[in-house]
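All protein chains but one are shown at their positions in the complex.
== chain A ==
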Amino acid sequence: MSKFRLPRSLLLGCAALALTAGAASQAFANKVFVSNERGNTVTVVDSATWETVTEFPAGNRPRGIGISPDGKHLYVCASDDDAIKVFDTETYEFLWSLPSGPDPELFVVSPDGSKIYVSNEDDNLVTVVDTQKKTVEAEVPVGVEPEGMALSPDGKFIINTSETTNMAHFIDSADYKIKHNILVDQRPRYARFTNDGSLLFVSSEIGGTVSVISMTGESGPELKTKISFEVPGVLPEWLQPVGMRVTADNKWLFVALGPANRVAVVDVETLKVVKYILTGQRVWQLEFTPDEAYLLTTNGNSNDITVIDVAAQEAIKSVQVGQQPWGVVVAPD
């Protein structure tokens, strides 16, 4: 336990530093939480200094990671413990587990923090968990191997992608019934809306594409186009889109390309790739800092995160974290 006291005092020091830095650059210091799949830990990084604050045990095989809207609770899918573990974001103490079904991998938190929606790969279900009562509120049957989860900005739809069925399922958040299904390319891993809710992006790892779904079609969501990727000198097989983020102004889509070690920058207006940013190895999930000054990438095979300057669309720094980083979340301001 004493092992973790020193970093905590370090954290205070960092916070003080960040305050000074913040006065000059208008940036807040935010805690960055990175789940380390192999290390069984979460690494905490300070976004003002990009220094590692601490690393704490987070259960077995931590992957999907999220935070409550008030920033107090950190949710970690401990895949090999078949549970979502909840930690205090100040003390890093383990608080309790939420029921998740076996091998939880990805989830989304409802805007008010009252529910989390978990994909449950073994049972072809999306599980709705009440975060207060710590109970399962509903189970929604979906396609084979549910994986990616997203929430429409208006809260109407919960999106799930099923990796073997190769569909995006549109679950109505009011009655938990599926209202639409759209076929996408092989092994859809991740889904993300634009901030205005007009477009939904679905990344297909094995298909190598991002499906662009228009939410404003006459008869509901419709597949608009597919974005493909091409990097000279990289085998097409390694261009495997996974994690995604869209800037709040709906202008730029960032796509992590897995073993291609690059993040693609897509102009949302034209849906064309304008740039590939070199990152660490096996780039997996992405997250912005709340001010969107920076985009962070987890790099599973180089044990680091890459810090990308969003405005410049350039990688500016890499920070060593634990073993095989998988997911990343940043505490709100």
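Basically, a contact is a pair of C-beta atoms (placed from the backbone, for glycine too) under 8 Å apart; a residue touches a chain by one contact, two chains touch by 3 or more; residues count from 1.
By our rule, contacts and distances are computed from a predicted model.
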Hidden chain of the complex, named as in its UniProt record, picked from "ABC transporter substrate-binding protein", "Biopolymer transport protein ExbD", "Circularly permuted ATP-grasp type 2 domain-containing protein" or "2-oxoisovalerate dehydrogenase subunit alpha": "ABC transporter substrate-binding protein"
Selected from A:L125, A:V210, A:V246 or A:A264 as touching the chain missing from the view: A:L125
Hidden partner chain, touching residue among A:V42, A:M167 or A:V255: A:M167
Chain A residues touching the omitted chain (full complex): 102-103, 121-125, 139-145, 162-167, 169, 177-181, 183, 185-187, 205-208, 219, 235, 237
